[in-house]
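Only one protein chain is missing; all other protein chains are in place.
Every chain is named by a letter (A, B and C) in the order it is written, and numbering of its residues begins at 1.
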Amino acid sequence: MSGDRVIFEESVPGRSNSQHAPTPTGACDLPQDFLRAVPPPLPEVSELEVVRHYTQLSQKNFSVDTQFYPLGSCTMKYNPRVCNSLAMLPGFLSRHPLEPVETGQGLLATLYELQEMLAEVSGMAGVSLTPMAGAQGEFAGIEMIRAYHHNNGDVDRVEMLVPDAAHGTNPATAALCGFRVREIATDENGDLDLASLKEAVGPQTAGLMLTNPSTLGVFERRVEEVIAIVHEVGGLLYYDGANLNAITGRTRPGDMGFDAIHINVHKTFSTPHGGGGPGAGPVGVSERLKPFLPTPIVTCYDSEDIKKYRWLSGINTPHSIGQLSGFMGNIGVLLRAYVYLRMLGGQGMRRVADHATLNANYLLAKLTAAGFTVAFPNRRASHEFILTLKPEADNYSVTALDFAKRLLDYGFYAPTIYFPMLVPECMLIEPTETESKGELDRFVDAMVAIRNEAIEDPRLVKGAPHNIPLSGAGVGRLDETQAARKPDLKWNEE
Amino acid sequence: MSGDRVIFEESVPGRSNSQHAPTPTGACDLPQDFLRAVPPPLPEVSELEVVRHYTQLSQKNFSVDTQFYPLGSCTMKYNPRVCNSLAMLPGFLSRHPLEPVETGQGLLATLYELQEMLAEVSGMAGVSLTPMAGAQGEFAGIEMIRAYHHNNGDVDRVEMLVPDAAHGTNPATAALCGFRVREIATDENGDLDLASLKEAVGPQTAGLMLTNPSTLGVFERRVEEVIAIVHEVGGLLYYDGANLNAITGRTRPGDMGFDAIHINVHKTFSTPHGGGGPGAGPVGVSERLKPFLPTPIVTCYDSEDIKKYRWLSGINTPHSIGQLSGFMGNIGVLLRAYVYLRMLGGQGMRRVADHATLNANYLLAKLTAAGFTVAFPNRRASHEFILTLKPEADNYSVTALDFAKRLLDYGFYAPTIYFPMLVPECMLIEPTETESKGELDRFVDAMVAIRNEAIEDPRLVKGAPHNIPLSGAGVGRLDETQAARKPDLKWNEE
Amino acid sequence: MPFIPHTPQDVETMLATIGVSGIDDLFSEIPANIRCEPPKLLPPLNEMEISRLMTQRAALDGGKLGFLGAGAYEHHIPAAVWQITTRGEYYSSYTPYQAEASQGTLQVLYEFQSMISGLTAMEVANASLYDGASGTAEAVLMAVRCSRKKANRIAIPTTVNPVTIATIRALVSQQGIELIEMLCTEEDGRVDTETLAQYNDEDITAIIIPQPNFFGQLEDVDIITDWAHSVGALVIGMVNPMALGILKPPGEWGSQGADIACGEGQPLGIPLSSGGPYFGFLACQKKWLRQLPGRIVGRTQDRSGKRGFVLTMQTREQHIRRSKATSNICTNQGLMTVAATIYMAIMGPKGLANVAYACHENSRQLLDVLTAIPGVERLHKGHFFHEFVLKLELPVKDVLQELLDRGIVGGLALAENYLLVCATETKTKEDIDSYGAVLADIMGRSES
Partner (left out) sequence: MPFIPHTPQDVETMLATIGVSGIDDLFSEIPANIRCEPPKLLPPLNEMEISRLMTQRAALDGGKLGFLGAGAYEHHIPAAVWQITTRGEYYSSYTPYQAEASQGTLQVLYEFQSMISGLTAMEVANASLYDGASGTAEAVLMAVRCSRKKANRIAIPTTVNPVTIATIRALVSQQGIELIEMLCTEEDGRVDTETLAQYNDEDITAIIIPQPNFFGQLEDVDIITDWAHSVGALVIGMVNPMALGILKPPGEWGSQGADIACGEGQPLGIPLSSGGPYFGFLACQKKWLRQLPGRIVGRTQDRSGKRGFVLTMQTREQHIRRSKATSNICTNQGLMTVAATIYMAIMGPKGLANVAYACHENSRQLLDVLTAIPGVERLHKGHFFHEFVLKLELPVKDVLQELLDRGIVGGLALAENYLLVCATETKTKEDIDSYGAVLADIMGRSES
């Protein structure tokens, strides 16, 4: 099977696919100095071999299109196929980013409406679509906060507050923006510890980054108080929108009082994750941060009774934190989000949060009934929730990792494990609204079956995976330590 | 795994995908008498479940895109992906077949050029693209022969000659056209037995259907003599073009003297088989059969120095055998064939036959060297060849069927077995020109390994398949007898 | 060399293994005087060039606002349908001869058969034929095989699509089958149930009942079916599968149901594509199973009792039965049935019914809009599904040309003054109004 080999192992010197490249008409006129001495060491394979190889490899992936994928914090919901076809229409694909706006009115109208709709969904005053992913959205948001303070001459705000449960991108972003990161503790019910917060704030506080519902799968109940405390000392509030899927149409970051947010459209707006991206991380801001939004932004004006659209950037936006990438952002991803949003409408957005939350709470109830231990038993789950498998680890020495690997054998992708780090042997489970009750029930059955295995034959679970239902003979548990100790990061003929 | 269930097992009453159907605005005005009492019993599943189910099911297929598929007589070569994208361009897909020709000049130009190119490749005087597959092409060809004789008042030619090695569609077609079928024997070298032929021909002979190279994988060396014998008695010659891949650019049915042929574009012109179709079976004819071609046919004329195209049918074609389907044939398939042909050009067509023949002869040489028994050891292979596994069956009681099933475990689709019926325990192997030497070598290795298994552990081979590299746990050898004895042909809630 | 993986070095090694000195030697058995030079074809294009050419050609075609039906219908096709259908594993596999390595295709076909059986309310269905017209010819041949009658006389109402009739004629005339035309009422454009008794003594083997018929009209299927059975004739229901979202299925026509159901499968998720590929479906009562042509998939199990699917009932087929086969069909329209199965699964009973309703509603609306125009009236009385015939005071040919010049494909000219028009769920109120406005303009200009 080709998928069991590396593409370089299929290579035969001298093979090429002449149907894809023009034959050169003459010798190259460039001096030898500029040229490469030997051709690049790419594989030399036929088009059929390429198709076969990468088709086979694809079959070695779990994905939403093939499996339940309850990966907490990642919102692995169904990515409507129509979003893909419409985003890939030739008119959109063929346009060069630097073409004049006359050739892009269809696209710009779409992006403009998307900006408006995201502002409405999130309750923010302005939106820029340009960040490439959540982390770049965070960068934009924190930069805007920095720019705001600096613009006010407020240059001593050097500290960014980040809850200890926060996603790693939050502290990393704050650091990238030049801030000192200060962690805030979480209380035993998963809410931010207000005492630590009060202790931490001061004139040095630039702001606080909050995820709500938090990565602990619960809604920050005292969010207004939190915001008041930070605002009080002149800090601004950043909302990490990775969990927006839990609240769309139920509450809005803008209404909570946040100053800047990012939205992972590859989560809440169902654009695909593509095995690691691309996503998009539009940022939304309150009125006072609008001048600082990253560029370009789409604006609309009337011309002879027709709506026309153009880019705002450079000279129009003197206070902007600038351009974060070479062009306009991940346009193709934004188009997919637009299609999704238009198909759902306002009521649909509420249905998303409603059913995502319903599914999470249902799964939580069933797993609790089945005897699993919930991290925050006194709390309502948001769109996700945390189990701790500490009892199982203690009693049968079968860890969250073992459960995760064994779930693969049952045909389920594993939930997020060991994040957030606060909860031992944790499993962060996010079913999303697009999964059926039947699928959730089967997942519970698998969890129960694995616990039984853990009791009766722990080695079975600890040795998993054994027989992942994948094409081309799956692998067993892979040795990550060896990978890191002796990095083999590219193919070298053996 | 969804693919292990039948889609009806996913169904939940009351579920629907509202994004795909307009909501009715009022009640239906049609009288109850015309209406169905209960809704059709289709499954009620979400779009995600549909995507997941059919994506998983797809992974349970071997295909050219994933495996070597040396199915003799079927020409399972690489189906260029570009043919798919170009045939599915919106302009082509959206056009209604009965629209005026003004809205189809792009398509018609393409079909016209395809007609011309197929005529040139096959050496025939005229071509109609309309037959839907090889068998319908045969029908058209034999009908034209009948019409020709009738048109000449020659109504007593009631017999169609068919070699005993012929594909089943040949006698079935002859019968469908109202002919009595008379079989002609094959000699021990795979050529037609001239003595039987001479004995069979007479004034009752309407024609002879010949496949060349024959389904025995050898070229009919005395084809000219065969043709002369039939023509002598006033019969016409039909060429089954299923094996055209063996000879393109090397010899042409028209030059051999055939009167009518069909071309399986889903073989020689690399349109996909789609798990059983659609294909297309254009027919080509010599000058004398042109008036009888099935309609519609594309014709070209000049209008103000621009080439214009229109359909010929009905009143323009009084002698035509008529229309064989509701519209114009499998247009989408023909578009794919056109793209393929344009990419190859004349030299490319010869390369096809050259390398298909090279691959077959190479595989034949290697398998012979490995000790397998060739059906026609004195012959050059065409693009395919036959092994007989009679020695293996006699010595180890492991049959061609067992070899075939065991090959699946090795990740190869099985060659055609037990056809043609003349050769006992036969395996008809057709590698095609798009497979690499490496893949052929691996196939030989597998055959040798299986023979060793047959010697050492025949039950292993007889019990195959055991572990087909397919997603979602493949099945073992399926019971075909039970299927036929107690037909279960549709889902009934268990 | 496009699509050929061999390097010159490979070729050399392979030739040496074979023991010949050149590729020409491999063709030594072809008599010298029939060998040829490579064909003279249009110059080869690389993928970039052919893509540009085809894109230019496709841009010339289609894309009109269309009100044509007459056997092929524009419907919304969920994007998922073809994204999945064109996956390599479906697209590039063969007829599933090796069942164990073809469970994907086989299970889809089994599900397809189940859905078609359900939609038509018939007991069994095959796994597709070429298209609706040729499939109806197969239904005729099948009926002849099923019937015990000596004479092979098939009654075909003139409400059947004339191209279908021509196709049947082309495909079955060699079998000594006689096609008997049954006239329809002028007023209703459907079979005159009052005069059926006229055919009582015609020794009819089978009758084809189209529902809806070529003019879009709904036939009195119950009465005709019961009459046919009363004279010992089999009933072939030729149906639009989309209409079966709401219309009574052939299996429930009259007191016994039709014997055979067939039709054009295109409405079920297949793009118009200038006419193909589409697919024909064929279903029947179980007692006729052995006469059913085409592939059939059955459920079975492996040695460990695990469920699986295989091609079955193959003794009907040409590769086993040869000249005695039920049909010569071999390659069918497999991939189209994958698309149709996915389409039906996404739509479900409710979706299909809603689309059928919407087609009906839209065509009623279109009728209202168009017949409000002076010089335009409906030809027939009675109920229709999503097509109807208009009578125009102007020559239809000229009107259609003027419509086309303004971007509208207005329908099918049936005769000098008759126009067959269709509106499916794809037509918005604006589309319908815009047809109305343009037609009114054309008709009005001629008035003055």
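Note that in this section a contact is a pair of C-beta atoms (placed from the backbone, for glycine too) under 8 Å apart; a residue touches a chain by one contact, two chains touch by 3 or more.
These numbers come from a predicted model, not from an experiment.
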Task: Of C:Asp10, C:Glu138, C:Asp259 or C:Glu425, the residue in touch with the unshown chain - done: C:Glu425
TODO: Identify the residues of chain C touching the omitted chain, counting contacts across the whole complex.
DONE: 47-48, 51, 76, 78-79, 83-84, 86-88, 425-426
Open item on the list: To test your reading of the contact rule: which positions on chain B touch the chain that is missing from view?
Closed with: 12-15, 17-22, 45-49, 51, 55, 80-82, 84-86, 90
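We take it that only the chains that are shown with their structure count from here on.
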Open item on the list: Measuring centre to centre with CA averages, how many angstrom lie between chain A and chain B?
Closed with: 47
Task: Whole-Å gap separating chain A and chain C, where each centre is the average of the chain's CA atoms - done: 45
Task: Set of chain A residues in contact with two or more other chains - done: 12, 19, 46-49, 51, 55, 80-81
Task: Touching two or more other chains - residues of chain C - done: 1-6, 10, 46-47, 55, 78, 80, 84, 88-89
